[in-house]
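Report on one structure; see the data block that follows.
The complex appears here without one of its protein chains, the remainder shown in place.
Then we have chain A:
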């Protein structure tokens, strides 16, 4: 089954190449690249501005892309905002909800967050003077939900969490987090960058108020991301960026915002990238997800099992398969992750070594040198994991 999926990805055709860095950037199906190329050849025009034929095609393609993302999320198209990426989407969420907060208010972020999810709130807290409260993690790299009752107080105005950790792979219990946040009148902001690549998500059903993800991790192009928001939340939010295409009226002394989602899409939007993202999500939607998940789980178990059998290896994150995506981080005693990842690269095994833009988590778990991370996708197969395990054993011999 994974062989059929793998064949859709031209970059994976190279013999001896084992791509296990999908959490940083997923590979792109050939049909997605072709969709972007086709758009640029047949409909390259600005959107919502022109009346000529190409402009009409561009409008149809862009509107169609928004509808496709909406279908993937089980949401109306009007709740889908295209952004330049997940980082921008998360900044837009923070500034949209937090720009009017101040002393006496609190925002909760978790230690499991990517810098793109926690730094916007840290920057905003510094500027606005509200308090930032950290939701901790358990030793196996999950959110410490037992502390929710003390961390989320009646002063809390927003809770920002990841749906799936880019380090430990742990999947967050969003309904429980939503209950805690909504119980005190706070909004739940979710970073879905690592969850969307592993199947359809319904953020509204999970209790999220705002949900962000990136195109390049979901088999789409770079330079495209999505901020989904409940209509009533988006309607009350101020845009982070202003400019063409997002206004209602403009007078000498003042201007008004347009309606969502255009209010949040100032300037020329990433039209071709949105078309590519839609093609990627449509491709995903057609996959046999029970079979894909079974395959991902079998490979993740094979990897975890192999790592556990190696001397000096410590898996950072859940050791089982429950509530986790196939993102596996680990350390090897006496070997720095960068040295290991470089040696593995020499064997055609692409993994990531470092702090993974997650310093708060690294500090919480005492991982000053970071971790090595192998991240799987539906196109991964057993030969990828076997190559990693064999290469790791050899790399350790070189370094020790």
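Basically, a residue touches a chain if its C-beta (ideal position, glycine included) is under 8 Å from a C-beta of that chain, and two chains touch if they have at least 3 such contacts; residues count from 1.
FYI, contacts and distances are computed from a predicted model.
Q: So one subunit is absent here. Using its UniProt record, which name fits best from "TonB-dependent receptor", "Serine/threonine-protein kinase RsbT", "Branched-chain amino acid ABC transporter permease" or "Fe-S cluster formation NifU-like protein"?
A: From the listed options "TonB-dependent receptor", "Serine/threonine-protein kinase RsbT", "Branched-chain amino acid ABC transporter permease" or "Fe-S cluster formation NifU-like protein", the omitted chain resolves to "Fe-S cluster formation NifU-like protein".
Q: Of A:7, A:34, A:127 or A:369, which residue touches the hidden chain?
A: A:369
Q: So one chain is hidden, and I want to know which residue out of A:30, A:183, A:244 or A:346 touches that hidden chain in the complete assembly.
A: Here the residue in touch with the unshown chain is A:346.
Q: May I ask which residue of A:68, A:266 or A:395 touches the chain that does not appear here?
A: Touches the omitted chain: A:395.
Q: Touching the hidden chain in the full complex, which residues of chain A are there? Just list them.
A: Touch set of chain A with respect to the missing chain: 336-339, 342-343, 345-347, 353-355, 362, 368-370, 391, 394-395, 398-399.
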